[in-house]
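Omission of a single protein chain aside, the complex is shown with its protein chains in their original locations.
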Amino acid sequence: MENQQTKGPAKMWGGRFKQPPDPDFEFLNESLRCDGRMLQEDLTLNLAWADALQGAGVLTAEERDAIVRALEELQTEWEGKRPPAAAAEDVHSFVEAMLVEKVGRLGYRIHTGRSRNDQVATDTRLHLIKEIAILQGRLAQMVKELLTLAESSWGVPMPGFTHLQRAQPILFSHYLLSFEAMLDRDFDRLSRAAQAANCLPLGSGALAGCAFPIQRRRLAQALGFQEISRNSLDAVSDRDFLCDFLYAAAMLMMHLSRLATDFILFSSREFNFLQMGDRVTTGSSIMPQKRNPDAMELVRGKAAIMESRLLGMLSLLRGLPSGYNKDLQEDKAPVFAAIDELGMILRVVRCALADTQIKAEVLRRAAADSFLLATDLADYLVQKGIPFREAHHIVGRVVGYALDREKELTSLTLAEYREFSEEFDADVWHWLNLESCLERRSLEGGTAPSRVRQALEEAQRRWDPRLPEPTAAESGKDTV
Amino acid sequence: MENQQTKGPAKMWGGRFKQPPDPDFEFLNESLRCDGRMLQEDLTLNLAWADALQGAGVLTAEERDAIVRALEELQTEWEGKRPPAAAAEDVHSFVEAMLVEKVGRLGYRIHTGRSRNDQVATDTRLHLIKEIAILQGRLAQMVKELLTLAESSWGVPMPGFTHLQRAQPILFSHYLLSFEAMLDRDFDRLSRAAQAANCLPLGSGALAGCAFPIQRRRLAQALGFQEISRNSLDAVSDRDFLCDFLYAAAMLMMHLSRLATDFILFSSREFNFLQMGDRVTTGSSIMPQKRNPDAMELVRGKAAIMESRLLGMLSLLRGLPSGYNKDLQEDKAPVFAAIDELGMILRVVRCALADTQIKAEVLRRAAADSFLLATDLADYLVQKGIPFREAHHIVGRVVGYALDREKELTSLTLAEYREFSEEFDADVWHWLNLESCLERRSLEGGTAPSRVRQALEEAQRRWDPRLPEPTAAESGKDTV
Amino acid sequence: MENQQTKGPAKMWGGRFKQPPDPDFEFLNESLRCDGRMLQEDLTLNLAWADALQGAGVLTAEERDAIVRALEELQTEWEGKRPPAAAAEDVHSFVEAMLVEKVGRLGYRIHTGRSRNDQVATDTRLHLIKEIAILQGRLAQMVKELLTLAESSWGVPMPGFTHLQRAQPILFSHYLLSFEAMLDRDFDRLSRAAQAANCLPLGSGALAGCAFPIQRRRLAQALGFQEISRNSLDAVSDRDFLCDFLYAAAMLMMHLSRLATDFILFSSREFNFLQMGDRVTTGSSIMPQKRNPDAMELVRGKAAIMESRLLGMLSLLRGLPSGYNKDLQEDKAPVFAAIDELGMILRVVRCALADTQIKAEVLRRAAADSFLLATDLADYLVQKGIPFREAHHIVGRVVGYALDREKELTSLTLAEYREFSEEFDADVWHWLNLESCLERRSLEGGTAPSRVRQALEEAQRRWDPRLPEPTAAESGKDTV
Partner (left out) sequence: MENQQTKGPAKMWGGRFKQPPDPDFEFLNESLRCDGRMLQEDLTLNLAWADALQGAGVLTAEERDAIVRALEELQTEWEGKRPPAAAAEDVHSFVEAMLVEKVGRLGYRIHTGRSRNDQVATDTRLHLIKEIAILQGRLAQMVKELLTLAESSWGVPMPGFTHLQRAQPILFSHYLLSFEAMLDRDFDRLSRAAQAANCLPLGSGALAGCAFPIQRRRLAQALGFQEISRNSLDAVSDRDFLCDFLYAAAMLMMHLSRLATDFILFSSREFNFLQMGDRVTTGSSIMPQKRNPDAMELVRGKAAIMESRLLGMLSLLRGLPSGYNKDLQEDKAPVFAAIDELGMILRVVRCALADTQIKAEVLRRAAADSFLLATDLADYLVQKGIPFREAHHIVGRVVGYALDREKELTSLTLAEYREFSEEFDADVWHWLNLESCLERRSLEGGTAPSRVRQALEEAQRRWDPRLPEPTAAESGKDTV
């Protein structure tokens, strides 16, 4: 590789090029800053590839052994490290160069029968599978904290809202479990993204397939893939699995943004339903009394950015001519940013939930708002035989009457009630009651305490097996 | 319901309102133009609900029978029709009003124990499940046409591209099958969206659950749902299944846009690889010689719009306070537009594929470009024992030499080759050959004819069972 | 034009086509449903073009007169109407067909020297300019209502928020005027979009320019354009003006969405700062006590959809080969939807503002929260000579002390204050006072009543000239 005319790092190509790259272009083109984080995956891939080349008769056993030894040394030497910026055009060139440094000219054999196109696709899939597992562990830890809060706040009622207007009373634990339901779907979407990634492209060459007798299924097994790709042209330009991941991430962040909006509201002076902890709030540089729910605001803001990453990826892929195009290099930056940000957000929300102090008295008082029982009042009339629509209309007029007089529904007299319908009787007071209102909603999914207890227990059974091994949880930190 | 003060259609509420809605607001708020297409689903739901109310003791057997009879009449009367614009606030109000017209005051009982919140979620899920099945049938028909083209163009080679530069020869059928791989993932994503929709929210009330002893699992069975929702608050505001569908639709369109880009290119005068049919091209109002690939351009353009629908939905949901908010009403317009457009696009692309005439001679000539064999030339040196990286470099210089002299790789002499490496020998000509180049790529996923044949047969076995029943295919048209 | 083989509407092309279009494709391709709303613009364009063709010697004076007469008749006949669906491929074909119906073969002369490419670009620009003027008028009417509310609520304080936490007291009018500032920028952005549209593409032909001696500047004048396009290839594919409009619309909706979020919050039971009117709120089908701020929720939701329209357009244009591509046909649907929706939203928000009842007492009470004066307490120490950062820290501790004891800052004793700093003295009570706190913020832009009064008057002077003529305001309705 004499005559390398560029001042930059060595290139894997260039035999027929007479001028070195423009430095700005070289900077744009260089992907090591970004794909360098897949160094271990690329080493793993090279190890499996060396075996495969021996199987194909391209390498002798001795050659294979020398290469494997060198790669294993590199695995150790670079454990937890990233390649220095600008050390090579990309992680594949970097590994080849390191290998050549260790084993000399023999290293030039490693790129036989493969292309950076199938190589980068394989590295990225390996990396994503690993990162999704870590994210799912953190998600489980976060949900676990949510369930702990649902347990510790057991029995506290709150006004349920629609249109941000008080609607009907629910248990605070029921409210929290609504997020468990969302996050369970998110866990599932992450699993599907990992499943989508779980298919080996290596052996597809640049686009047309590999011309050496590689055992692709054995290669897949060695690298932990369950499937092998079915069409070489598709294999090198398929980025669906990245879209699937960004979609799952955007949905998860969307759900967290709704939790964040609620908690920001609930910790306002006006709602005053809960107080967020010191660890996830900040003060003001000018207003000494402030306690700002910054963590939750950042969750909400970052959800917008996450959504834009998915969008950028879809737009990137749309209308591309088939086969590999360099545009695809732009796929990794948003995905890696998504992984890192999501990983951090999940831990911050976990911390936020752990520190949340709910104000049981305020919630109870708000839930005791008698107008929240208007639906039950209509239901009362229904069981007296009045069609619901008429009952609704009657109660609507009762509500108007009470509001005009600034009275609670519970403080009207029976006589007043009977002005609106003769069906009202003394048993109405039993219906105008927070506890009975909660208990009546006892169908599957309802807010009756017995149901919510059952739902909480099911949720615990669902998420416990998803928790990471304790050590993994601690050491997860380094990926940020 | 005396005293209805609004001039517009009857409302289900209003007991305590003193002024009618502003007409502009009423227009914005009215959703019948949009949700009217779910009339049959709403009737089906009402039928099942009448049974459930009888089960819960709210309706007598006679009342239930009268209501069921009326609803069945409505099913027939409105078969294939939509409610007139502005006939009601939404499809639920419309059905209640129609029912009251038929059975009088009894009709006012139907809304017992439910809310429009759980009702609209249920209708939308029923509708989406039905529409996805139709779309999947059309997708299968379209892919079938793709496979037919792969069959009819059997054996024709073409230059495979990366970076829109000719790279290596592949079979045209191999090229087509790369889209089968993408579309198979899309079929799967559509199935998952249908699966996500397959969960009954009805019985969740407005947010807190239902206070009447409805049998939710029986209800689910009656309506064909496999699961019931697990948390009432989540059930009324969960729109994940719509996102899943829009995501699947955006991905499918993205893949079709890549096919479209290719076909637009391939039918240009410069590529001239194929001619699109009269049925999917247009002329120019000013240039009489033009044959414009409009259908494919519209596919590409509509892919951008489809992607924006997903985005709009994600943005709509982000940061919403939990529970139902009216913002959610904006969910249906993009989803219905996506269904209709996708349905039409799938048929148009099917038609385009059916009419495509490939220009076998042009493709063959392009595939015979000797520079496409440069990789094989390097592989030749590899099997002579030269490390690939060096072989690549040597061939790079050969290529530069040939280009400078405007010669093909196949027209250099052996002597010229040996200037670059002594490993070149007479057997090099065997490697510099289109057929052997194709055949060497015989791993799974490669472009070797034997492999492609196998892949084609597998694809046929995969898609045949997905084809709609002949009659369904014909009658599918009315949903557009 | 004998031998028209298609069953659909007449085409302007087709001389060399042997098969009629596929019906699905024809439906996709037909743009009359969408561009039919530009019928009057297309007639206007044709009138000016007839003159231009006479000027160029293509038409005689008699021919021009006959055509002009026919077009003027059409203007009258179709006043306020749209072409029937599927009556032609697009509005241009429709007009040519109508013209031929009136003047016979002479009508076939009108398309001389032009293309549908420059024609549709011209129509769209004319249409957008007209619609933006209407939208700006409605925006001015809406802002006028905002200023009226600022006037009628004069003097009422409220807590200003950052991070949704109470921060410092401000005037409610000051709060409202913050939106005037945003909407003024939006007005300006709409003006720029109109300015961007104000450039005549007609005379650019299909892409290469016009080959007849048309006077383009005279044509521009006749159609009311200030400029003529400078490059024919750019002129037929330039959609920047549509992007500029969608961007302006998205920004305007974004600002309105922030107003909507505030008003939804403010009308919650917890904030209770204001009540929205019956005309823009709705009730619940199940909960008789509800008053839901639907109008504002729809504003917020539609802002998400508006943003997605801009995105769809940008994505549509990205990466298109230069010159006209059929993808561009997808430009009009989102733009027209944006115009209609924005027009309606502006009127609904105007109505919402007109009916808003602020709850002065609640606002006053909330503004009297003594912790809002913490910054002023720090400023007090500053003017005593303590560096701000230290003062901030001291007050931070005072606040903590008061909160721990559940006291207001105003109910601590001077002795207690002096525990934290000896600089506290009796004059501190003057600083711990809502009125003086407001008045001290008297710089330009501040919330001091005198400043706000001035800002309000400037705003009135700014917007009054932007109000539409009374009649235009009334008749504006028909464009929805």
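In this document, chain identifiers A, B and C correspond to the written order of the chains, with residue numbering beginning at 1 in each.
Criterion: a residue touches a chain if its C-beta (ideal position, glycine included) is under 8 Å from a C-beta of that chain, and two chains touch if they have at least 3 such contacts.
Owing to the predicted nature of the structure, the values given are computational and were not obtained by experimental measurement.
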Among the options A:R347, A:R364, A:K384 or A:R462, the absent chain makes contact with A:R347
So one chain is hidden, and I want to know which residue out of C:L74, C:V143 or C:A167 touches that hidden chain in the complete assembly. C:A167
Hidden partner chain, residues of chain A it touches: 11-22, 24-25, 27-29, 92-93, 111, 114-116, 205-206, 277-295, 297-298, 300-302, 304-305, 307-309, 311-313, 315-316, 318, 325-330, 333-334, 344-345, 347-348, 351-352, 480
Please output the residues of chain B touching the missing chain, sorted low to high. 159, 162-168, 264-265, 268-272, 283-294, 297, 311, 315, 318-319, 366, 369, 371-372, 374-375, 377-378, 392-393, 395-396, 398-399
Which parts of chain C are in contact with the chain that was left out? 1, 12-16, 58, 96, 105-113, 117, 160-164, 167-170, 174-175, 177-182, 185, 192, 196, 203-214, 216-217, 228-236, 238, 240, 243, 247, 250-251, 253-254, 257-262, 265, 300, 303-304, 307, 310-311, 314-315, 317-326, 375-376, 379, 382, 387-390, 392-397, 399-400, 403, 437, 440-448, 451, 455, 458
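One rule holds in what follows: only the chains that are shown with their structure count from here on.
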Whole-Å distance, C-alpha centre of chain A to that of chain B, is 24
At what distance in angstrom does the C-alpha mean of chain C lie from that of chain A? 34
Give the residues of chain C that touch two or more other chains, as numbers and ranges in rising order. 283-294, 297, 311, 315, 318
